[in-house]
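Selected chains from the complex are presented in situ; the others are not included.
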Amino acid sequence: MISEENHKRGLKLLKEMGRENTLFEQEETSDDMYRLSVGYLFGEIWSRPNLTLRERQIVTLAANIALARPSGTHSHYRSAKKVGLSHEEICEIMIQVGAYAGWPTMAHANRQYREVLAEDKANATKGKKKAAAKRTAKKKT
Amino acid sequence: MISEENHKRGLKLLKEMGRENTLFEQEETSDDMYRLSVGYLFGEIWSRPNLTLRERQIVTLAANIALARPSGTHSHYRSAKKVGLSHEEICEIMIQVGAYAGWPTMAHANRQYREVLAEDKANATKGKKKAAAKRTAKKKT
Amino acid sequence: MISEENHKRGLKLLKEMGRENTLFEQEETSDDMYRLSVGYLFGEIWSRPNLTLRERQIVTLAANIALARPSGTHSHYRSAKKVGLSHEEICEIMIQVGAYAGWPTMAHANRQYREVLAEDKANATKGKKKAAAKRTAKKKT
């Protein structure tokens, strides 16, 4: 059983990494699955010493890009930026992994990364429109 | 065709990483294969900017551990130490990748890492014996 | 050449597993591909002894979840339920495989499973509406 301490540590780290809005799909399907992800993956493994958070994020991106899975990497481009990786560094990880895992893993990573960028841009636009609407509404009153 | 410039840059980097005694098997099988490895993989990709050599080595270890191939990672434990990664950092990469690529990839990485440690220890012992033999021989004369 | 006997055995098993509406995409592309799937994969392999149908479905789900492919697993969540696996058992297979193939394989399996659940729910709603419409139509007459 995942302890409350591990669960809290996991939630705290998820927030620090800007990942607090992930894992809901797991929570809906199975509470156990969700608690293992929060309390073990983040509350235990990601909370370990010996690597900086930035390095741990690099390791995770590299492993995930190498495995070229259909899902599970998108959110890591976001947290990568949150913990300080630049656009150039993220692209460079793709290029380096591409040499070791094959050209299409670089190309696939690029596609998933672009989906994230496009989604973030769309959300930012929505956010601006909402803020503008709010300002307009305020003026009217 | 791999340019002489790239070839030289590759050889220089291989030496800097303590990898100058690798790739001979490729040279024996096919000169093209060897020159692509030296001049493109090391002379081009590994020589790129945007990541430090240490970070690039972390990326490479993470990708290779994730893919759990039978060969091709051993030499990277050696160069990892050469470019400054500690035993604890190497183990930590295995643990983190294990979470994303599966427990047996951590265990497999550990086995390959231990083969490297055992080989290095054996070579060191041989080296010491040779040095001792030399000293003894010297005394006798 | 796949024998008629194998083809029939395959079709019968596909029906028993609630999979009779799969494989049409293969039939449209290539008759040979379709006949190999029906007559060999289902008519030969799935029809073998030594494991119960339930166990064979567990083996198949586990292998597919481990490989985290973009397609080819969805239909197995349906047949899994048809041959008697519960929601809890299906989630448990994901959790166990996740430990051996990596966290994202569990998360990816969950996503594909949820797509199946959502599709089934949508179809059930459509079915109910149709049935209700029929009842209403009947009353009117």
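Think of it as A, B and C in the order they're written, each chain with its own count starting at 1.
One rule holds for everything that comes next: a contact is a pair of C-beta atoms (placed from the backbone, for glycine too) under 8 Å apart; a residue touches a chain by one contact, two chains touch by 3 or more.
Keep in mind that what you see is a predicted model, and the values were worked out from it rather than measured.
A.B. asks: In total, how many chains does the complex have, if 3 are shown?
C.D. replies: Here the complete homo-oligomer in the file comprises 6 chains.
Note that in this section only the chains that are shown with their structure count from here on.
A.B. asks: By C-alpha centroid distance to the whole-protein centroid, which chain wins?
C.D. replies: A
A.B. asks: Chain C and chain B are one sequence twice: same or different residues at the contact, by the over-half rule?
C.D. replies: Result for this pair: same.
A.B. asks: What whole-number Å value describes the gap between the mean CA coordinates of chain A and chain C?
C.D. replies: That gives a centre separation of 31 Å.
A.B. asks: Distance-wise, how many Å sit between the C-alpha centres of chain B and chain C, to the nearest whole number?
C.D. replies: So the centre of chain B lies 45 Å away from the centre of chain C.
A.B. asks: Can you pull out the residues of chain A that are in contact with at least two other chains?
C.D. replies: Each of 41, 64, 67 in chain A touches at least two other chains.
A.B. asks: Which of the residues in chain B come into contact with chain A in the complex?
C.D. replies: Where chain B meets chain A, its residues are 41, 45-46, 48-51, 55-56, 58-60, 62-67, 88-89, 91-93, 95-97, 99-101.
A.B. asks: Going by the contact rule at the top, pick out the chain C residues touching chain A in the complex.
C.D. replies: Result: residues 68-70, 88, 91, 94-95, 102-108, 110-111, 113-114 of chain C touch chain A.
A.B. asks: Could you please specify the touching residues of chain A with respect to chain C in the complex?
C.D. replies: Interface residues on chain A, with respect to chain C: 25-26, 28-30, 32-33, 36-37, 41, 64, 67, 69-73.
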